[in-house]
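Below: one structure, written as structure tokens.
A single protein chain has been removed from this complex, and every other one stays in its place.
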Amino acid sequence: MAVSWRMPEYKINRDKDRCIDCQVCVNQCANDVHTWDEDLNRVVSDESLCVNCHRCIVYCPTRALNIEKWPTAFKDNANWDSGAIKQLYAQAESGGILLTGMGNDRPYPVYWDNLLLNASQVTNPSIDPLREPIEIKTFLGRKPARFDPSSDEFPPQMELDIPVLFSAMSFGSVSLNVHKSLARAASELNVFWNTGEGGLHRDLFEYAANTVVQVASGRFGVDAEMLARAAAVEIKIGQGAKPGIGGHLPGEKVGNEVSRTRMIPPGTDAISPAPHHDIYSIEDLRQLIFSLKEATEYSKPVMVKVAAVHNIAAIASGIARAGADVIAIDGFRGGSGATPLRIRDNVGIPIEFALAAVDTRLREEKIRNQVSLVAAGSIRNSADVVKAIALGADAVYIGTAALLALGCHLCQKCYTGKCNWGIATQNPRLVSRLNPEIGSRHLVNLLRAWEHEIKEMLGGMGINALESLRGNRLMLRGIGLNEKELQIMGIKAAGE
Amino acid sequence: MREGQIRIPSGCAISGIINRRGHGFSGSAIINSIALMHERSNGMGGGFAAYGIYPGYAEYYALHIFFESESVKAEMEKNLYASFQIHLAEEIPTRKSRKFKDAPIIWRYFATPLPAALERYDGDEEEFMARFVLRVNSTLRGAYIFSSGKNMGAFKAVGYPEDVGEFYRLDEYKGYLWTAHGRFPTNTPGWWGGAHPFALLDWSVVHNGEISSYDANRRYLEMFDYVCSLQTDTEVITYLFDLLLRKHGLSLRDAILVVAPPLWSRLEELEKNERERIQNLRIVYAGALLNGPFSIILATGNGLLALNDRLKLRSLVAAEDNEYLYVASEEAAIRVVANPQKLWFPAGGEAVLGLLYGKESLYTGGRCFDGGKLENAGI
Partner (left out) sequence: MKRVYNLSEYCVGCGLCEVHCATIHSEYPDNIWKAYRLADKRPMSRLFVERNATSSLSVQCRQCDEPACVYACITGAITKKSETGLVSIDEDKCVGCSTCLIACPYGLIKIDPYQKVSLKCDMCKDIAQTPVCVTRCPNEALVCREEEI
């Protein structure tokens, strides 16, 4: 079409008075929005290319730039909002599936914000974390139902000093510098990071003791060496951002390093199949779990990651009985580097419900000890962590939160490979923008801050060991929830 | 409102006395001890556990039962006679008192399970008894079995403990081990079954404090078919020890390492095998860790165990005087009944164990993998 109906999404305002024509914005924009015009002798901006990543705004030394939503409004329409209309135009013009990045941004309720925590008052004392030890160490892995003092054998465990792990993000969807930042931080904090489905790059072998490797449906990068080095192996059945479909990495992002680590030819699209083609039923999963256990001599936990879907409680029960040591459940707010928009926004259920339902079901079936539960799908802060543990999780995965700590501004354009912050890109000019020294420092800062906040909240409840918070639903009250929601989460309403 | 409908936290007073030679003494001593701590209660509950008080019926389970009406009593007795041979059934003797004019019907039955009833449990008498009591208490409205051990009994009511002791005429009994509890609940329960001690088989627990890990413990116990119908801390503590000591056969030292584990940082000072062992215990029994302030006295036919939480957030004093061992919430409560040679204040997580001479373990069933000798349980 000679004229597109699609207006720019954003408007760039440049304060002419403040702009000193230093061209930092020109140097930084990976989408070529800002250019130096010789004739006009100043910087000009093409807003149609702007993705609102804030790079130029943050870097401008005189704060001359700001960005607002393109001010042209459609007639008020509660049914066809401007997003729905623009998406329709895009499909009419292109005939393609709409892609997006990061997690579901639709206004579904965020149930973490409907949960309130307890504090001790009078009848038992709160504990001061500055003066008393508060232990938040946790172990992930299968636990025997009883202690056998005569036996030397104990199922393999992952020891975490803080109940937070870095979620799976593949090398290919993110840059190697992201992996370096995650690995270094995990190692320093004594927690774990997950390679995602792109394999483990050899530069990261030194961090293997804190690394979870992933066996996803495409089996990218899976070989004996990677399995031998890792601390744990995760079978990825699904993820919250795109339940039911596999990963997609466009060929442009498959450079030499990605090719070598994934063990695919450079420049080829890395498309993971929707199911594992050797897992069509629960017994097939059991076979893969035990194949991996045999291959690793039963020395490391085997995890299974699933998206939170309707029948998650029964699915989790099956996974536990299939022999998994840890089940990771990814709620519908989970992020991704590339996912079809409709699937991201309409498939899956919130992690709060999924977690509560799974924890309750496993206890009813008296098998809760057989697996540890890791909750994922938008854990945004330390209060979400505490609430997740109280609902029944052993630990949480953070993906989006970790990327935000590395500089992501949630522009949701990861799939273009032009991440201005050096995160979701393989372009060497952009990859250098994430300095792993700074990246890992930010991640360590984030988790240390959360560690202190978690201890404050636990101390406030009169709890000095994380075990006593796990599944302790009485420490939660619901606010603004209906009867059914309270019942599913197994909590009382505020005031009860 | 009663226990089981809502959760009622409480602060309290506890006391315990054992004659380690097994010589019986009158309940007056324990009554005087708990009476001294009158201000720690608010009259909303008091109770005692006494051991060795039924020497003539020592082979039989002594079921103490509250009934709210004659019709419930009739229905309960049908249940009892179907599963037990009842050797003696009688009202528990009490002194009439204005303070207890709302008293329920209180009876005791000396019973032996019928062989037919034990078949389902492979002859495991204790498992049968525990299941029977738990089932009756959670399903039969208006009846509550508040004591179910051999040669022992719990006595409790809504009132000050010294008044409760007088009501039940405990000065007329002779027992070698007595524990007592006075309650200060923050609500007004009117129900006698909710007072302490909580008793099951010959376990009895009196407890001062509030378990902040309650729901984590309860949901863990439910996986082993315990029903925490009273919603009290004492119930959960009793079930935890029953699980750890009777069903899983842990030694007493290990059980204490489970409910009041040493800090992770302290484990680093130990040698590798011991460190891994304690670490694994804590990992397996994470749901049994008791958090929140507590001082508890756990008693069985073999003796008593007194324990504080690992941060020592409740008071507990212990004393020894020849064959007598005393524990109480206050030093004065011991000195009012004795002039002990040795008196001390146990540290957080450090157990005080008073067993009958010649007994090696708290658990009377003897099912204990390594003998259960308590050496230095608090490390």
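So that you can tell them apart, the chains are marked A and B in the order they are listed, and the count of residues begins at 1 in each.
The rule we apply is simple: contacts are C-beta pairs under 8 Å (C-beta built on N, C-alpha and C of every residue); 3 or more make two chains touch, one makes a residue touch a chain.
Note that the coordinates shown come from a computational prediction; the quantities given were computed from them, not determined experimentally.
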| item | value |
| --- | --- |
| Visible chains in contact with the missing one | A |
| Sole residue of A:268, A:346, A:432 or A:487 that reaches the chain not shown, by the stated touch rule | A:432 |
| Full-complex contact with the absent chain, from A:61, A:95 or A:265 | A:61 |
| Touching residues (missing chain, whole complex) on chain A | 18, 20-24, 27-28, 59, 61-62, 422, 427-429, 432-433, 435, 437-438 |
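One rule holds in what follows: only the chains that are shown with their structure count from here on.
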| item | value |
| --- | --- |
| Separation of chain A from chain B, taking each centre as the mean of its C-alpha atoms, in whole Å | 48 |
| Contact set on chain B toward chain A in their complex | 7, 9-11, 186, 209-210, 212-217, 219-220, 222-224, 248, 250-251, 254, 261, 263-265, 276-277, 280-287, 289-293, 310-311, 313, 369-370 |
| Residues of chain A defined as touching chain B within the complex | 120, 122-125, 127, 132-133, 135, 137, 139, 143-147, 149-150, 154, 157, 363, 366, 368-369, 461-465, 467-475 |
